[in-house]
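For this view, one protein chain was removed and the others were kept in their places.
The letters A and B name the chains in turn, as written, and every chain counts its residues from 1.
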Amino acid sequence: MKAFTNVKDLGNLGVAVKEALEVKQNRFAYKSLGENKTLLMVFFNSSLRTRLSTQKAAFNLGMNTMVLDINQGAWRLETERGVIMDGDKTEHILEAIPVMGSYCDIIGVRSFARFESKEDDYNEKILNQFIQYAGKPVFSMEGATTHPLQAFADLITIEEFKKKERPKVVLTWAPHPRVLPQAVPNSFADFMNEADVDFVITHPEGYELDPQFVRNAKVVYNQDEALKNADFVYAKNWSPFNDNNYGKILSKDTSWTIDTKKMSLTNTAFFMHCLPVRRNVIVTDDVIESPQSIVVQEAANREISCQVVLKRMLESLSCK
Amino acid sequence: MKAFTNVKDLGNLGVAVKEALEVKQNRFAYKSLGENKTLLMVFFNSSLRTRLSTQKAAFNLGMNTMVLDINQGAWRLETERGVIMDGDKTEHILEAIPVMGSYCDIIGVRSFARFESKEDDYNEKILNQFIQYAGKPVFSMEGATTHPLQAFADLITIEEFKKKERPKVVLTWAPHPRVLPQAVPNSFADFMNEADVDFVITHPEGYELDPQFVRNAKVVYNQDEALKNADFVYAKNWSPFNDNNYGKILSKDTSWTIDTKKMSLTNTAFFMHCLPVRRNVIVTDDVIESPQSIVVQEAANREISCQVVLKRMLESLSCK
Partner (left out) sequence: MKAFTNVKDLGNLGVAVKEALEVKQNRFAYKSLGENKTLLMVFFNSSLRTRLSTQKAAFNLGMNTMVLDINQGAWRLETERGVIMDGDKTEHILEAIPVMGSYCDIIGVRSFARFESKEDDYNEKILNQFIQYAGKPVFSMEGATTHPLQAFADLITIEEFKKKERPKVVLTWAPHPRVLPQAVPNSFADFMNEADVDFVITHPEGYELDPQFVRNAKVVYNQDEALKNADFVYAKNWSPFNDNNYGKILSKDTSWTIDTKKMSLTNTAFFMHCLPVRRNVIVTDDVIESPQSIVVQEAANREISCQVVLKRMLESLSCK
């Protein structure tokens, strides 16, 4: 495995989930794989869960870890050729990335959408330059448009909690005071479309996600209808994908907040969210504190999803 | 050991000190205890000694370590239920803490007094929520009202340097330009009251500490009288505890600064301070540089006090 940015990088998804559940049973079984191997984590944006779960996964595999926090103000990278660099950018990405690659064996990169240019965001300009120039396996710790470690953890969690062979999984938009990226819903759709689930997306009109991730998923504009008989409710805010409204907020409609009344429409569904979550905006206190809420278990599986990715990358390295 | 916030958590104090001195003789003897175990250090406030000594103690025990610096501005936690979180707090402590707990085996937390509410400070709101919700052993790396790793290190140092069975130990207030918490003097009193020492506290009127920590200690308002025949002088500033003056400065009286004249009243006492110390405010250059100054040895014992706590927590984990 040379890069991890989407569901296809995992190959057979059933095999990957099975591997995850095995890893979870015995986290230290592959500790020798990471001997003398170093993980570099590069953060262009802040992080709590990803920072900790990724380090823990690396420790489980016996790796050393290094964390580089790139303060956007302090250390700006030039990305264009031909520029006379006499301004505030002190280094070119074409030097910085291969140098970082030379000091480690695997690189994780976090670089959020900037909402300055939809094209730049959806081209994953930063992440793809790491993949191209690092000379080492690179995985996304949340890019501008996808968050595959989260979606893989979500799928593992659904596998653990599902009560029927093919559960109904509903991804629902919810309101939020700020402009948020589409990375989490994109990757969730990317994974659910390949998983053995009945997948439904619901959101207000104007919040349609990128068709490359939605694919053949059922899209329903009526949230109540979508929630009917759901086995899992995955709430998340995102901002509009369409060109006219990219980087804007179209709705803060609080009737989309998940509360007990909404949950009562479901098949006693489990409640999921990637965290951090704003209570009583995305979801009410009583729902997130109910026994059906599995947000903490879901976050705990971030260690496992990451460990599968690191394990596979280490296995590729040792095959060289 | 499930939590460490005060002297009682150590059980028999003589046994704990003996264990500390043994650990100090052979720091790596228990390295297998920490195999495959990860320490998470959460800092709500900045740190030098605690950050380094705690990591070193964990390394001695073979643990992995992760450090999370929570910039108070960047990452604010909501602590109340029922709040509509549409402001600047992006995550609720009820989610954040169990998630952090899921990625590690032991958690250290630093969270200073905020002086916004004496009740909140003395309830140790942040630290106690970690203890309640983390699901893992939690120790204080200095809370709002206690700093037990410091006081335990202080006691170890007194044990190492004492020249008589029951030395006289004087905790003396000293002036300072800023409002400082009571955490260090509280814990020092907490430990000295349980130790085999003749313990005296001296400070200007109005600087009385919380009675739950002072207990039966002798309080003397005349510093010169208190210092007579002292074997150890522990200088420290703190701000008033009483309700009317909580968070204020009543005195900057420089006649309380420890100088050679003050030290000449003692029984050639050793000088102690938790550091960082403001020279020529708390203590003069010549006293802190004298052979009787043991501030560096005292700081070095922070590694040892922490290692005993981590060792006991690891032993509890392996008993499960």
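Definition applied: contacts are C-beta pairs under 8 Å (C-beta built on N, C-alpha and C of every residue); 3 or more make two chains touch, one makes a residue touch a chain.
Just so it is clear, the structure is predicted and the values come from calculations on it, not from any experiment.
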Worksheet item: Quick one: which of A:His92, A:Lys118, A:Lys162 or A:Lys228 touches the chain that's been left out?
Response: A:His92
Discussion item. Out of B:Ile249, B:Val277 or B:Leu317, which residue would touch the omitted chain in the full complex?
Written reply: B:Val277
Fill in: Option from B:Ala189, B:Ile288 or B:Val309 whose C-beta touches the chain left out
B:Ile288
Worksheet, complete the sentence: Residues of subunit A touching the missing chain are 36, 38, 40, 64, 66, 68, 74-75, 78, 81-87, 90-92, 94-96, 98-100, 102-104
Discussion item. Tell me which stretches of subunit B touch the chain missing from the display.
Written reply: 27-28, 31, 46, 48-49, 51-53, 55-56, 59-60, 177, 275-281, 285, 288-289, 295-296, 299-300, 303
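Note that only the chains that are shown with their structure count from here on.
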Discussion item. Distance between subunit A and subunit B based on Cα centroids, please, to the nearest Å.
Written reply: 39
